[in-house]
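Apart from one protein chain that is not included, each protein chain of the complex appears where it belongs.
Per-chain numbering from 1; labels A, B and C assigned in written order.
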Amino acid sequence: MTLPAPLTGVVPPVCTPLTPDREVDVPSLIRLVDHLVEGGVDGLFVLGSSSEAAYLTDRHRKLVVETVVGHLAGRLPVLAGAIDMTTPRVLDHVRYVTDAGADAVVVTAPFYTRTHPAEIARHYRLVASRSPVPVFAYDLPVAVHSKLDAELVLELAAEGVLAGLKDSSGDEGNFRAVVTGARARPDIAGFSVLTGSELVVDSALAVGADGAVPGLGNVDPHGYVRLVRLCREGDWARARAEQERLCGLFGMVRVGDPGRMGGSSSGLGAFKAALYLRGIIDCPATAEPQVPLSAGEVERVGKFLAAAGLL
Amino acid sequence: MTLPAPLTGVVPPVCTPLTPDREVDVPSLIRLVDHLVEGGVDGLFVLGSSSEAAYLTDRHRKLVVETVVGHLAGRLPVLAGAIDMTTPRVLDHVRYVTDAGADAVVVTAPFYTRTHPAEIARHYRLVASRSPVPVFAYDLPVAVHSKLDAELVLELAAEGVLAGLKDSSGDEGNFRAVVTGARARPDIAGFSVLTGSELVVDSALAVGADGAVPGLGNVDPHGYVRLVRLCREGDWARARAEQERLCGLFGMVRVGDPGRMGGSSSGLGAFKAALYLRGIIDCPATAEPQVPLSAGEVERVGKFLAAAGLL
Amino acid sequence: MTLPAPLTGVVPPVCTPLTPDREVDVPSLIRLVDHLVEGGVDGLFVLGSSSEAAYLTDRHRKLVVETVVGHLAGRLPVLAGAIDMTTPRVLDHVRYVTDAGADAVVVTAPFYTRTHPAEIARHYRLVASRSPVPVFAYDLPVAVHSKLDAELVLELAAEGVLAGLKDSSGDEGNFRAVVTGARARPDIAGFSVLTGSELVVDSALAVGADGAVPGLGNVDPHGYVRLVRLCREGDWARARAEQERLCGLFGMVRVGDPGRMGGSSSGLGAFKAALYLRGIIDCPATAEPQVPLSAGEVERVGKFLAAAGLL
Partner (left out) sequence: MTLPAPLTGVVPPVCTPLTPDREVDVPSLIRLVDHLVEGGVDGLFVLGSSSEAAYLTDRHRKLVVETVVGHLAGRLPVLAGAIDMTTPRVLDHVRYVTDAGADAVVVTAPFYTRTHPAEIARHYRLVASRSPVPVFAYDLPVAVHSKLDAELVLELAAEGVLAGLKDSSGDEGNFRAVVTGARARPDIAGFSVLTGSELVVDSALAVGADGAVPGLGNVDPHGYVRLVRLCREGDWARARAEQERLCGLFGMVRVGDPGRMGGSSSGLGAFKAALYLRGIIDCPATAEPQVPLSAGEVERVGKFLAAAGLL
């Protein structure tokens, strides 16, 4: 399908359910997609960081895109991450995920290598020139250790290289500069600015963002859809209340013992535990080498769900 | 072939010559291998950072390993990088490169994801349990943004998980702790400790390291072989002079204008320009999105070669 | 005077005008204070980062506090930075600035030393136990290289150690957690949460913050006062327009050539150039070793002022 321009609303980064032996759990993935569609989301982002893209083999990645695209059958646009270190490797992923039917690709700055703004620009220009679908920039300094400057993003938007930005940098000043800059230029009216934050969707929409890509949207898509609707209606007080409820729920990402595991194990483990406890997926396993949550930690996830009225 | 235990001496990380359209230049790669063999090196490390592994597609990577293994025909051991973000993806590379004949694999800590020492240990244990060949740890904080602690390295060595360490961290205290720790334990007598530095090979060997993996060894393998021989003979004064000559030559990695390109473009571009100027490879191109050196910058590389007596 | 609890509104970090030979320019400082008072601000923060506290000697610091406190004569509360590396040194500054009449002190986490959350907590507890006035935490990771976690801030607030937070971390999720946490606890109803950002004051107030400490408020106090009033009135559309005007003005901080100077020289240099061009201070000099703006760079500051209707 053709991607709306701009893409707006809630576009959750879809978790990738795994079986106990770490294969993609296709029936659970389909149930999760149904849960999100039923929740009223506006698009799906597969193979993002919350999807454990960094942990999925090429075979897994293809299966995920094919499953989601096939099951949706055009009901919603599908963005797919093409997450790899540099241009040539990213281009391979672009081919795989677009062959499998993705409507857009989402691409970070180069990583692992030492990079430079000129190289980042060259990277996006090359990827866009060879991609059959629109390219979104994925700003994720915590993973790639460089930051996409607003000026560069707007320049690439004006060139037609970028169709949108998913900003998970937490740098609100730069985010706002992209939003305001994009609004000020009629030539990039279709450019989509999406926040990757779970915690400030109301603020992002208030400054003019188009939508959100919240990992927590897997667990509570209805909440984020409601939140975006309240923002659009200008009902900022109720939006804030909904956002604060979701902030409380987000506390689940810290259930994991930091002496025993990293932030990814804890955060993605919590999302999957929540989906498991809510009966949406069959197994809460995360990919290797992430450390599983303990029974007690899973129990604490349940308390977050209960407190948010989700259990 | 079976890997010596410990692996010792000079094991250059082999550059990957590319054609102008960024395909692997097989004839140049073979000439480079001959140059290194003729230089007297003790093994080859393909698909490392200096090989632009981060920029090579899976197809390119396989072609590199097959070419080098096939051409060497057992004359030297071949270590191959299995550079990717997490365990499942690394395991795919382990399969590819060992199918292609690699004698050992070289594996970094997980990257892109936020990681934790417990996850790093789990990663190496899983990789080793499924690898048909020995596993070397590759300590490269500048790329993966975490550091391999000496204690963890020695623990994994004692478990038989790791066969060696390639340390490109620049943390000399931790490096020494690994060397001294390994020497003190007869149960890990075959553990190989290699420095990834171009600049302190004499110091590393003086404290007991087994060898070096210098990127600059592509350009001047004879120099590094001479240096290691002088160290083994205890001729520290001449070793130091040789090392200082190589330090001077290494200055080439800074020819690139930092306002126009990153450190990788400059450093790998200089190595390839030097190989091109020395007549070993046909084209100095680096992979995308690296920025090419200008004519003037290449000329400066030539001056470094001349000053070191290599042109 | 007694500090309002919570302190609300606009509390600009007052620039420190210098003479050409880098002494505190007292007449200019008094004119700047008058400019801010006339602009309608709610308090003044002296000896913060925008005040070049890091560059002022103890003698300069005392003179600044005495001048501002003396000139205000109780018309507005004065917060003073007690910026130094560790507890004993901070306590000396606390004594100096409170002897000079400051109504509250603003204190960062320890820096220069490697620190730990337990040591940060200990630091604030000790400082508060010996300070005759309320203590505000100053969260400034770009300077001190550690981050104040929301949980720790709220814990110290509940203990009565902290009277407020000035958050210049740019971490909007953590900021919101402090605001929401503080609002949820009647026992810390007087705790003041202030954003240090110039760019998202509307967002910060929308999520419940008490006020702002914008460096750019030196240049355009009227703008920030208007912005906060619009937020309080719930006129979010006009607040956003005002904020966006101020965001445009803030672009001045990047006039300095990054090849020639750092971000502090450029940003603080621009603020002082703007105050100079607006006729408020006599000399735009910044403290050593900051690099002065060129004539052309100062001219560009003028264009930002003109575009914002301030010249």
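The rule we apply is simple: contacts are C-beta pairs under 8 Å (C-beta built on N, C-alpha and C of every residue); 3 or more make two chains touch, one makes a residue touch a chain.
What you are looking at is a predicted structure, and each value in this text was computed from that prediction instead of being measured.
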{"item": "Shown chains that the omitted chain touches within the full complex", "value": "B, C"}
{"item": "Hidden-chain contact residue, picked from the options C:P132, C:G234 or C:G263", "value": "C:G263"}
{"item": "Contact with the hidden chain (one of B:V26, B:A118, B:A158 or B:L199)", "value": "B:L199"}
{"item": "Of B:A5, B:A118, B:A158 or B:A177, the residue in touch with the unshown chain", "value": "B:A177"}
{"item": "Where the missing chain touches subunit B, by residue", "value": "170-173, 176-177, 180, 197-200, 202-203, 206-208, 234, 236, 240, 244, 247"}
{"item": "Chain not shown, touching residues in subunit C", "value": "22, 49, 54-58, 60, 83, 85-89, 91-92, 110-116, 118-120, 122-123, 126, 142-145, 260-265, 287-291"}
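Quick note on the criterion: only the chains that are shown with their structure count from here on.
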{"item": "Partner chains shared by subunit A and subunit B (touch criterion as defined above)", "value": "none"}
{"item": "Magnitude of the superposing rotation for subunit B and subunit C (Cα, nearest 5°)", "value": "180"}
{"item": "Identifier of the chain whose CA centre is least distant from the whole-structure CA centre", "value": "A"}
{"item": "Furthest chain, CA centroid comparison against subunit C", "value": "B"}
{"item": "Separation of mean Cα positions, subunit C and subunit A [Å, integer]", "value": "35"}
{"item": "Multi-partner residues of subunit C (each touching 2 or more other chains)", "value": "none"}
